[in-house]
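The structure that follows is given in the form of structure tokens.
Note that one protein chain is taken out, while the other chains of the complex remain in position.
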Amino acid sequence: MKKVAVVGYAQHKILPNAGALNEVELIMPVVHKVFNDLGISQDDIGFTCSGSCDYLQGAAFAFVEGLSAIQTSPPIKESHVEMDAAWALYESMLKIKMGDADTALIYGFGKSSPGNLDSIISLQMDPYYISPLWPDRVSLAALQAQILLQQKIITHDEMMATVIEARNNAANNPNALLTDHVSEDLYQADSLISSPLRGFDCPPISDGASAMVIASEDKAFEFTDNPIWIEGIDHSIESSNLGSRDLATSPTIQNAITNLNLKNINFDVAELHTQFSHEVPFLRKLLNLTNVPTNLSGGPLVGNVMMCAGLDAIGKTFQSLVRDQSDHGIAHASSGPCLQHNMVVHLERHK
Amino acid sequence: MIQAGVIGVGQTNYDSKRRDVSMAGLVREAIDKAMLAADIEWDAVDAVVLGKAPDMFEGVIMPELYLADAIGAVGKPVLRVHTAGSVGGSTAVIAASHVCSGQFKTVLTVTFEKQSESNATWALSPRYPYSPHINAGAGGYFAPFIREYIRRYEPPEHIGWKVAAKDRQNALKNPLAHLQIPGIDEKMVSETPMLWEPLRYLESCPSSDGACAMVITSEDRVGSRNVAWIRGMAVRSEGTLSAGRDEVNPQGGIDCAKDIYQQAGIHNPRTEIDCAEIYVPFSWYEPMWLENLGFCDLGQGWKLTDEGVTALDGSLPVNMSGGVLSSNPIGASGMIRFGEAALQVMGLAEDHQVEDAKISMGHAYGGAAQFFAMWIVSSSKD
Amino acid sequence: MSDDQAPKDYKESFIHLEYQYTAGSATTTFLNQVKEGRLVGQSCPKCKAVYVPPRGSCPRCGIATSIEVPLTDKGCVESFTVVHIPIPGNPIVPPYVCAMIRLDEADISFLHLVQDIEIDQIRIGMRVQAVWKPKDEWTHSLENIKWFAPIDEPDVDVSTLRFKPS
Partner (left out) sequence: MNDSKINLLEAPFELSYKYKRSSGPIMSKFFEGLSQKKIFGTKSKAQKVFAPAAEYDPDTREALTEIVEVGPGGTIESWSWVNSPRSHHLLKTPFAFALIKLDGADTAMLHMVSDCDESDLSTGKKVLPVWSENPTEAITDINYFILES
């Protein structure tokens, strides 16, 4: 099977409200940025794939609008997932592995500011039994947080430390939306939105876009001296029946650990698509990352572009490995309530 | 590239309202049939690929999350594809890519729409601020392209009626088809009310509930099963409001067809392809796509239709199943084309079987005639 | 949630979501001009294609359309359909003509109405001009143009309209 490398990644500055910018105006700068970094154009791209969600901005076919940001003459090989763009990366990787393309452009975009994300996310749930009760995204996440706390898998202190660390790390991330320092006192004084989650435990409403270029073994070195290889990638989904899941663990993360043989790898860096603070210590323990620098970008707690934050975790890991000349990175993308669908990516600098 | 083939196709019956089932039940009905046809059990399924058109049709966001249990995906990778009307076709291509990449051996893919849950026109056309009241539905969007085709090549008016009657006559031989209109003929079509000139009521697709599933597997897992080998597959996209597009004969369709012919070693599609399932939601798209896909020269497509070449007993039967004009669960409509193409070369198309079909084509398009997905399947591997 | 008149075989599930629409800079600029009775497109700095209404990009080239191009309100009917059925949410009474209007100097068309002519007289290539509402009714919408009406100029051969990059 062909090996596939990440060769470029660009992220729009995360905005609280990108009102002035439509999806085209968000996507185009990041696509141009990643092309310019690599000295390439759409003509060098064999496959293009995007991730987005119509309901975020309330427009059917948001991705069709977004495609206007891309050069499509002559017509391009292109597809779209109504998922986080991390899954657009997955699809693109399959295209390269099968030999249908040597290179791929992946982009994701999301504007959460136009709508009410809480009620929109209710519509991800079972439409007969659950969404008519309009559970919001924070309350759903809180159900898992409560179980993790009760079973002492994580602690309140770990959640607080996660928030403080995320804000501190954000200072080094020029694209982060929230960079204000949070003290222990400030955290403790914050009100509970859905217990046990405070406002600080939740990600900000964010608008943005990101783009990535990946390439086959044959092409990667034409584009960059620093390809970062997708050494392993695995994803799987858990039951839609929230009440039948064991929320104290994650069988899909366990799948990835086994399938990617992660046990004996010493990771230098990790970026996790953890939208809520409790998910960070939970996943770090599951993935054996307690001593691995995690979410150096600040992660979703300092900027959470829906449909893009999973791709961003992969992109930020790529950037860390290039910048620090380190060897092994692990990235995680997620979808659905209480980490229902998880992807784990093992990135490696050396071939 | 790893060889892959379709070993099972499963379809629900299509109807305006499948009120007897939930969304999960609808999708599962197609899956159960596909797995039975493929003679596999759940443990053989390595990944699931789900496709459907906009989430607003059913008001369920990212429905792979809600459907994970029904589609048997728990513990497995699942991908959700959305490429507008072409989605059923692109979903099949992506499912096959899972196998051809070598990552997976056997993939279950399923597409659906339960249009009775909402009104398609509403779901696609909320009133947005600052936008004028011009929207006239899908027919209103495509009718001007059809009028331009007619202006260019001056075909007689009855061509559209002929396609509409032919596809519905074929539907009478497909018990799963939504529209079953006994005695349908050109005259009946021509007497139905005009909707969007030049399109009459019976020249337009219905709105349907339904699901279509397929099992695609790699060469080493086929065993002694009946198989439709995937000999070529491709997708192409054009920008929506892009200067210089020819909406009547889009370059994306031309390029996509050339790509799959080259992969399959087809030099003359008109003689080498035995039959085709082409995405024809409005009657005139049959001649338009025949030209776009290189079955004939520009301006000659309507003559193939007129001469009966595309009839079930013609030399290039098109839409043997009744096509989109007879069943249109939008998200599944493309995959039905791909699956019906496979059934033909597997010899499983029953009453609408084309005798001795060995090579067939599945085609889907979507958006503003800008998204294309196609494949060639064959009874033989090379 | 459910309604007593509803047949037994389904249940109603009411979904109500509220959004704030923001037009984006290209659309805002365009509609600000429309409010003043002007049609201003944008052209691609690379291939020179002129887009109206502009959406801020040239999908041919994948670049921003930064150059403003004032346009006339005259053009031709690139193609059209006669809509005979009522469309939910659309107040216009059928039959009416919905046409692809190609403004002079523009390289894409947009859909609008054609009136002030017998429906069976409308043809592809026919020259038309915008009929504006009274000025005091102008808003940020192409509805400031009531419809396009024929003008006494020779028809255009639409096959010559296809954009060729310069």
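So that you can tell them apart, the chains are marked A, B and C in the order they are listed, and the count of residues begins at 1 in each.
In this text, a residue touches a chain if its C-beta (ideal position, glycine included) is under 8 Å from a C-beta of that chain, and two chains touch if they have at least 3 such contacts.
Fair warning: this is a prediction, and the values are worked out from it, not measured in the lab.
Although it is not drawn here, the omitted chain touches the following shown chains in the complete assembly: A, B, C. Taking the complete complex into account, A:Ser244 is the one of A:Asn172, A:Ser244 or A:Gln325 that touches the chain left out.
Contact with the chain that does not appear here is found for just one residue of B:Gly59, B:Gly139, B:Gly339 or B:Gly362, B:Gly59.
Although one chain is not drawn, the whole complex shows that of B:Val9, B:Ala53 or B:Ala68 it is B:Ala68 that touches it. Although one chain is hidden here, its contacts on chain C can still be listed: residues 1-2, 9-23, 25-29, 31-32, 56, 64, 66, 140. Touching residues on chain B toward the chain that is not drawn are 17-22, 24-25, 28, 42, 56, 58-59, 68-70, 72, 74, 116-119, 122-123, 126-130.
Interface with the hidden chain, as seen from chain A, comprises residues 19-21, 25, 58, 116, 118-119, 122, 127-130, 132-136, 138-140, 142-147, 150, 191-197, 238-244, 247.
To be clear about the criterion, only the chains that are shown with their structure count from here on.
Taking each chain's centre as the mean of its C-alpha atoms, the one that lies farthest from the centre of chain A is C.
Here the CA centre of chain A is 33 Å from the CA centre of chain B.
Centroid to centroid, with C-alpha atoms defining each point, chain B and chain C lie 30 Å apart. One simple way to say how far apart two chains are is to compare their mean CA positions; for chain A and chain C this gives 38 Å.
Within chain C, the positions touching two or more other chains are listed as 13, 15, 21, 23, 27, 55, 59-60. For chain B, the set of residues that touch two or more other chains comprises 59, 128, 238-242, 244.
Those residues of chain C that touch chain A in the complex are listed here as 1, 13, 15, 17-28, 55-57, 59-64. Of all the residues in chain B, the ones that touch chain A in their complex are 1-2, 22-23, 54-56, 58-62, 64-70, 73-84, 90, 94, 97-98, 100-103, 123-124, 126, 128, 234-242, 244, 250-252, 255-256, 367-368, 370-372.
Across the interface of their complex, chain B is touched by residues 1, 48, 53-55, 58-61, 63-65, 67-68, 70, 72-83, 87, 90-91, 93-95, 97-100, 120-121, 123-128, 131, 234-241, 251-252, 255, 335-337, 340-341 of chain A.
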